[in-house]
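Got a structure for you, questions after.
Of the protein chains in this complex, one is absent; all others appear in place.
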Amino acid sequence: MSLRGLLRFAACLALALPALAFASGRTPKPEIIIANPGHCVEPTEIMRRNHPQMLLHQRDLTVHEGIRTSKYSLKGCVQCHASKTTGSVLGEKGFCQSCHAYAGVTLDCFECHASKAKLAGATP
Amino acid sequence: MSAGSNEGLSRRGFLAISAATLGGVMLAPGIRLIEIAAARAPDQPASGKVRWGLLIDTNKCEPGCDDCVTACATENGIKSTGHPRTDSQWIRKVELKDMRSGRTHSLPVMCQHCAEPPCVDVCPTGASFKRADGIVLVDRHICIGCRYCIMACPYKARSFVHQEISDQNPDVPRGKGCVEGCTLCVHRVDRNQQPACVEACTKAGHNAMIFGDLNDPHSEIAQRVAKYASTQIRADLRLDPGVHYQGL
Partner (left out) sequence: MAESLAYRQLSGPPARFWALLAALAVPLALGAAAYFYMEHNGHIVTGMDNQIVWGMPHVFAVFMIVAASGALNVASTASVFGKTAYKPIAPLSALLAVSLLVGGLTVLVLDLGRSDRLIVAMTHYNFKSIFTLNVFLYNGFIIFCAAYLWTMLERRMNRYAKAVGMGAFIWRLMLTTGTGSIFGFLVARQAYDTAILAPMFVVYSFAYGTAIFILLLLAACRWDGQPIADALLARLKNLLGVFVAASLYFVTVYHLTKLYMTRYDDLERFILVDGGVYTLLFWVGQVLLGGILPLILLFHPRTPRRGIVAACALVVLGGLAQMYVTIIGGQAYPQILFPGMIESSSFFDGVIHPYTPSLPEVLLGLGGMALAASIVAVALRALALLPARLDQVAGSQA
């Protein structure tokens, strides 16, 4: 096959792929593993949309006023959502990173915050 | 406590307060570790009526002992990277020798939690701030890493994080490119515990450090500051540090 033919084939394939994917339900989606299935602090739809606002609000309350309720705390998120295998919310299949990588959104929290759940039995 | 503010209070939080209250009652009056009045639920903001402080008795501080420093490092996840010049030091033991008399002192120095903190004055973004209860902190979310606060601090109390950090303590976020310093173990204070350094000093039997509310006339720290001579480092600057020293 000539180079031009190859390119044309690749272009057609690229154009057709999304259609194929949608038709067969093969749209690539992030693999979200819920380590502890159950109820999050809010319904899933609200969590998906609003978790950044919740964290921002809680962060200012905690840092500046010392309010340390656990409901919307990042520590609480990590504690519950850390992977059972890696113990972390980061990593390829980590709860936070898998979705953030898919959406192409910077995940700055864990430059400073612990990404791993505190093990049971460790000193409080 | 109003009914509304009770909402976020979990059962465990309630038990913790009860225990703290009990602990306060159980100890001899006047020598309560954490004042009952200051015990605070997780959903309550830090109170402006409280002024947290430390009283350090240099006569009791053992030269060569660095239990407070070790306890701080463990509590706050500060590990040596083998670069002493760039590693953070939230608390350090300073050895002093009087140039004329030759008298020696050994004492821990950490953030002095000034009432008029220069670090807060100079911070361009407001990341350096003083909490209502007098604890001086860095909000790492808005710290841009300009280090002006390090230039302004008379106590060498602040460090800049020069390298990436991993495996932080979940209660103590720390990361590259921000300035940090002693938080008076704010995460412990918020659950009515003492700072790790004070706990370690007591555990070692030295009892050279007392933590408490300087504004509460019944607290041990306020009573000792009222009764015995104590000084503040660089008192000439009139920054009114929350850390007082006795025996200097």
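Residue numbering begins at 1 within each chain, and the chains themselves are lettered A and B in the order written.
Basically, a residue touches a chain if its C-beta (ideal position, glycine included) is under 8 Å from a C-beta of that chain, and two chains touch if they have at least 3 such contacts.
In this text the structure is predicted, and so the values were computed from the model without any measurement.
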Chains shown that the absent chain touches, full complex: B
Options B:49, B:79 or B:147, residue touching the unrepresented chain: B:147
Footprint left on chain B by the chain that the document does not show: 83-89, 92-100, 105, 109, 118, 120-127, 142-148, 150-156, 159-164, 176-179, 233-234, 237, 248
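Here, only the chains that are shown with their structure count from here on.
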Inter-centroid spacing, chain B versus chain A (mean Cα positions, whole Å): 35
Residues of chain B defined as touching chain A within the complex: 8-10, 40, 42-46, 129, 131-133, 137, 139-141, 164-165, 167-171, 173-176, 178, 186-187, 189-191
Chain B contact footprint on chain A (complex, rising order): 59, 61, 63-71, 75, 78-79, 111-114, 116-118
